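Submitted below is the structure of interest, expressed as structure tokens.
Every protein chain but one is kept in place in this view of the complex.
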Amino acid sequence: MGQPGRHPRGSEEFSRVVNFSDALFAIAMTLLVVGIEVPDLADSDSVGELADVLSDDLGSFISFVISFAVIGRYWLAHHGFFARLAAVDGGLIGINLVYLMFVAFLPFPTGLLGNFFENPLAIVVYALAVSAVSGMEVVLFRHAQRRRLFQREMPDEVFRWGVRLSLSPLIGFLVSIPLAFASTTLAVVAWFLPIPYQAFEDRRKPDDADEYL
Amino acid sequence: MGQPGRHPRGSEEFSRVVNFSDALFAIAMTLLVVGIEVPDLADSDSVGELADVLSDDLGSFISFVISFAVIGRYWLAHHGFFARLAAVDGGLIGINLVYLMFVAFLPFPTGLLGNFFENPLAIVVYALAVSAVSGMEVVLFRHAQRRRLFQREMPDEVFRWGVRLSLSPLIGFLVSIPLAFASTTLAVVAWFLPIPYQAFEDRRKPDDADEYL
Amino acid sequence: MGQPGRHPRGSEEFSRVVNFSDALFAIAMTLLVVGIEVPDLADSDSVGELADVLSDDLGSFISFVISFAVIGRYWLAHHGFFARLAAVDGGLIGINLVYLMFVAFLPFPTGLLGNFFENPLAIVVYALAVSAVSGMEVVLFRHAQRRRLFQREMPDEVFRWGVRLSLSPLIGFLVSIPLAFASTTLAVVAWFLPIPYQAFEDRRKPDDADEYL
Partner (left out) sequence: MGQPGRHPRGSEEFSRVVNFSDALFAIAMTLLVVGIEVPDLADSDSVGELADVLSDDLGSFISFVISFAVIGRYWLAHHGFFARLAAVDGGLIGINLVYLMFVAFLPFPTGLLGNFFENPLAIVVYALAVSAVSGMEVVLFRHAQRRRLFQREMPDEVFRWGVRLSLSPLIGFLVSIPLAFASTTLAVVAWFLPIPYQAFEDRRKPDDADEYL
């Protein structure tokens, strides 16, 4: 069976790419909770012992919330991206699969982060894994622009601004890698750098960007 | 890639929010069974030994059924809520993600409850987790009312009555928290309080509520 | 948020019940493989040792195939049932959730069967769990008939014949329960009894059944 061709919005095939992506996102986000182990207790009725065990699990809870927020943010971006497409082609479907491979991988670095919150290498692996997703997001975006898959053709200025916005989470994650070896807390703080950066980019937004993005 | 805008019922984007939510609900409900461990037996052909092990698992079976019923009830409410929407906007999509985060978390407190049915803290963690879902349900409902996302504009009286109904499961769960320290069985009984309360609210239902809800 | 009302075929709400069911079926069927543990080996490169471990896992492979076939058969029946519906109502959605609870539970008895293929109690638990799914199938079918949810109203004779067909897997499973204590192999053979029974029913099929079923 050959390569799929170009499938317009509204076709079963367009929907299928979207539904498949959503199922994969939903599973990756729900699997995160599987990483939080239900503890064993010496005295199963002891409130104090269960409280101790749960507070030891604090790293796991934090990494569950961070990862759900991170993957949820990518899902929002994926939703917004497909909302602007007029069609998908074989290339986009293939790139989307590679993108989803990195999304499907995220429960593993999330598990590392939950267990070894103060291990610099756990921070680095997590930051690299998430950066790969952001990188693939840009590849998707460029492909759609080059193959004119958007519903409205996007001016170059608006496209470049959109790419900078897509890359902004990368800044935080890449900056956090060297920082992790000094302080893992500082490294996690760096993950929030994109928020002020996005505010800065917002003021530089091309006048007509809202019509396309 | 930017924030999604307003997407009317019937668009691929409206469907996508619904399908993504359904996939996440379905996974959270199916993962509940993974929490019930298949036992190890000294004599794998012994009926008596397997019967003992299965009756020790009774707490796990009960918490599976309770949690499936609880999440299933939220799914029904989510289904009924979206059935009344004319459109989704970026805010609703974001709130829905936070709501789903609490749904995706439920297999963990379910596992706790299954293993430590008589531990008051397991009851408390479960009650808090489920209350968070009910709380987010009200946030979804208010957002839809404020942004006029419903197919038919809802009179304030009907809206307030709907909010009280959405909050009713919260009563049972919050009442159960102090009760858990006296008796975990009593606490679980308190979870059924919303049923008589809903019957009471049903008699106070605004005359025209059925047209909107 | 209240109870959902009646939703015709073609509405987002009708599709949602179907998609949610499909996601749950797909997860239950895929989770079956998680029950087959990847073994530990003393010498990880040894062909002989891996072959031994895999042949010990034979029961797990057989129960994976049986359960995939069993759940797949229910999915086919669910697909065929919904294909005949003109609408879903709140009652059908609720009954469908209870039906899906039993489907979601199946990976657990499948795991039991895989580990304790010669334990009569494992056979009994499996047979009861599957019988519950067949029982709920009939409840779904009756509800649809009573509330006139079918696209074409079904004559009573055809309806009763359809119920007998739906119940036929139950025969095999219920007969296998006492048999399991004599021989587990015989019990599993009994699960195939519905096949000749269905051939017998096929000859008694009402003349106009094909138009409705």
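Letters A, B and C mark the chains in the order given here, with residues in each chain numbered from 1 onward.
Throughout what follows, contacts are C-beta pairs under 8 Å (C-beta built on N, C-alpha and C of every residue); 3 or more make two chains touch, one makes a residue touch a chain.
Nothing here was measured: the structure is a model prediction, and the numbers come from that model.
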What is the set of chain C residues that contact the non-displayed chain in the whole complex?
-> 9-10, 14-15, 18-19, 22-23, 25-27, 29-34, 36, 38, 41, 44-47, 50-51, 54, 64-65, 68-69, 72, 75-83, 137, 141, 162, 165-166, 213
Since one chain isn't shown, list which residues of chain A touch it in the complete complex.
-> 1-5, 7, 12-13, 15-17, 19-20, 23-24, 27-28, 31, 34-35, 93-94, 97, 100-101, 104-105, 107-108, 111-112, 114-116, 118-122, 125, 181
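Rule of thumb we're sticking to: only the chains that are shown with their structure count from here on.
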Tell me the angle, as a multiple of 5 degrees, of the rotation that maps chain A onto chain B over the C-alpha atoms.
-> 90
Using C-alpha centroids, which chain lies at the maximum separation from chain C?
-> A
So how far apart, in whole Å, are chain A and chain B when each is placed at the average of its C-alpha atoms?
-> 26
Where chain A and chain C are represented by their mean Cα positions, the distance between them in whole Å = 36
Would you mind listing the residues of chain C that make contact with two or more other chains?
-> 23
